[in-house]
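Only one protein chain is missing; all other protein chains are in place.
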Amino acid sequence: MAMLRIVAIVAVLCAAAVIGAIALEWRSAIDPVTRPDLKSFTTAQIKLGAQLAALGDCNTCHTAPGSRPFAGGVGVPTPFGTIYSTNISPDEDTGIGRWSETAFRRALREGVDREGRQLYPAFPYEHFTLLSDDDIAALYAFLMTRDGVRATAPANALAFPFNIRPLVAGWKLMFLREGPYQPIASANDDWNRGAYLVEGVAHCGACHTPRNALGAEMVERKFAGGEVEGWTAYALNDASPAPVPWISQALLDYLRNGWQSDHGIARGPMAPVIDNLAAAPDADLQAMTYYMTGAFGEPSAERRRAAEALLIHVYRSESEPQPASASPQDPGARIYQAACASCHDNGRPLPYGGINLALSTGPSGPNARNVINVVLRGLPLASGERSPIMPGFANVLSDEQLAQLLVYIRSRFSDKPVWSNIDSDIRAARSAHVAITSEHGTDAAGRAVSQHEAQR
Amino acid sequence: MKLSINGREYDVGADAETPLLYVLRDELALNGAKFGCGLGQCGACTVMVDGEAVFSCVTPLLLLEGKKITTVEGLGTVDNPGPMQSAFIEEQAAQCGYCIAGVMMRAQALLQKNPDASDADIRSTLQPNLCRCGTHMRILRAVRRAADMMKSKQAASAADGSVR
Partner (left out) sequence: MTAPALCIDRRGVLAGTGALIVSYSSIGRALAQQAPESAPPAAPPPPPKLPGSLKDSPFLDSWIRVDADGGITVFTGKAELGQGIKTALLQIAAEQLDVKFEALKIVAADTSLTPNEGYTAGSHSMQDSGTAILHAAAQVRAILIAQAAQRLGLPPEQLSTAHGFVIAGDGRNLGYGELVGDQLLHAQAQPQSPLKDPSTFKVMGKPVQRVDIPVKVTGGKAYVQDFRPAGMVHARVVRPPSYGARLVGIDTSGVEKMPGVQKVLRDGNFLAVVAEREFQAVKAMRALAAAARWQETANLPNQADLASVIAGLPSQDITIVDNRQPSVNAAKRLEATYTRPYQSHGSIGPSCAVARAEDSGVTVWTHTQGVFPDRQAIAQMLKLPPEQVRCIQVEGSGCYGHNGADDAAADAALIARAVPGKPVRVQWMREQEHGWEPFGPAMVTKVSAALDDNGMIADWDYGVWSNTHSMRPGAAGALLAAQHMEEPFPVPAPKPIPMPEGGGDRNSIPIYRLPSARVISHFLPAMPLRVSALRSLGAYMNVFTIESFMDELAATSGADPVGFRLKHLDDKRARDVVTLAAARFGWPSFPKQPGCGRGFAFARYKNLAAYCAIAAEVAVEHETGRARLVRAVAAVDAGQVVNPDGLVNQVEGAIVQSASWTLYESVSFDDARITSIDWSSYPILRFDAVPDSIDVHIIDKPGLPFLGSGETGQGPVAAAIANAIADATGYRFRDLPLSKQRIKAAIGV
């Protein structure tokens, strides 16, 4: 009986909390407006909005492959089911064409749509809330001047009770700190600008920060790494597994070009991010780099020494003739030698050459997932764009052969202990729909990429 | 080592790390798969391994033990061409023809798995294969024609089978 009373009290308290949360977070509908026309906005505003939308990667979540831009319909897998992105084109019936700027601002700041419904945090408004009013106005100007597309996203496929939208109110109470961004007085302007962009519109933590059981980012472990659609988003703090620490120039080059000689190529979900960043001004990328360099932290002397030794070793092996090696005995080594070495050991510079795997973060990562994805599916070409092409080996490697290869790669190209979960990671990768996008070249500015550019 | 190609067992003497392409062409005189790049970028070397399209130029022998390899020679002969080959002949879907065998193998793998492939499916499946002469329109028509021929052949043999 006592037990029942406790359960009853807890249930009532929960219900009260829930009702209280819903009440606190309840928002009314904002009246629809006539769709604003092009002349309501200045060119400067629209341009700024375009840059912010690029930094925010809006089109990646809100444009389904093969569909018109911003029409929504992209399924975002979450531990709670699949959520489909909405149509944010200015279509009046199926998009946001009749949203006022106030309604738009409220959605970004508070996570509520025009009609007052809670928005699922798959839309990362806990980041977008940091945006300033002016920037939100610019984004509004940009979206309102796109082509309106008539399209309705599929209904979300969420398990109970997550399909009860009002319950998001509770989540928000716990995890949403409304913006806009408040600069930190003790930091300089560049840092604050970088923080504003990274934590706000660029929402890097949405992929690169681990999440708790309720799907919220664990802010105390910011940038400690995350998982996105079958890929590992590496840690961007002092736990970064990159064999060569990310110094600011390297990071800036990577964000600008999508590749960096000592680290590798952005593929998987990072590829569209980089492609969008091509439209971002240099000053913004520099500020973000400045901020992230702080996040990575100063590498220890030991780590720096190891990296230098590694780079020297790699340069030497690429510039001096290698004696013909005897055929290896280890099965993973034999597979590597036969299938991988001809591209990955030939010294051709990035972005078109296969990276020397000792420099790639993949083999040193917390799990084998990224390496598996790339080995199985390769790096598909970007149509009409200069970009690396790597063939996939899914159709010729058995799971056993792949596991042997992974064990070898891990032991030869990193100093980390063996990966656990290789077999289950392979099974998951084979069966999952893993996003490897193929629209994004590595020659974002259309410049010639010099073989000599990459000489260290 | 032993390789199974087009339903036959072959004993090949090359090193296990030799890419399949060289063995097909040089040891076995199977001309269909072609050297186009050796990098897995152009598809001229495409063959099927256990029914999946594969770049033979980057596939070493050591990964192929126990697997069934099919080349264009396995689809039919000049005197008795298979549906894919007949379709390409009927549509005259070739200019220099160098890319065609690779295209046919990728298309064959698609149609074997998905006989109801749409035109959009066919187009996106052929993306890894290059054609420099610009024969794309005819290639697409030929694959569509092959799909229709294969389906009616299926239907015909099913009809026969149903008598049992």
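To keep things simple, chains are lettered A and B as they appear, and every chain counts its residues starting from 1.
By definition in this document, a contact is a pair of C-beta atoms (placed from the backbone, for glycine too) under 8 Å apart; a residue touches a chain by one contact, two chains touch by 3 or more.
Worth saying up front: this structure is predicted, and the values here are computed from it rather than measured.
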Consider the whole complex, including the chain that is not shown, and state which of B:Val54, B:Ile69 or B:Cys99 touches that chain.
B:Cys99
From B:Lys68, B:His136 or B:Lys151, the answer for touching the chain not displayed is B:His136
Touch with the omitted chain, as defined above, among A:Leu173, A:Ala306 or A:Ile389:
A:Ile389
Write down which of B:Leu62, B:Ala109 or B:Leu126 is the residue touching the left-out chain.
B:Leu126
Hidden partner chain, residues of subunit B it touches:
14-15, 18-19, 22, 25-26, 29-32, 34-39, 41-42, 44, 71-73, 75-78, 81, 85, 88-89, 92, 94-101, 104, 123-124, 126-127, 129-138, 140
I need the residue numbers on subunit A that touch the omitted chain, in ascending order.
43, 46-47, 49-50, 59, 69, 142, 145-147, 320-324, 342, 346, 352, 381-389, 441, 445-453
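In this text, only the chains that are shown with their structure count from here on.
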So in the complex, the part of subunit B that touches subunit A is made up of which residues?
15-17, 39-41, 49-50, 52-55, 58-64, 67, 127-128
Sort out for me which residues of subunit A touch subunit B in the complex.
327, 334-335, 337-339, 342-343, 378, 380-381, 383, 389-391, 393-397, 401
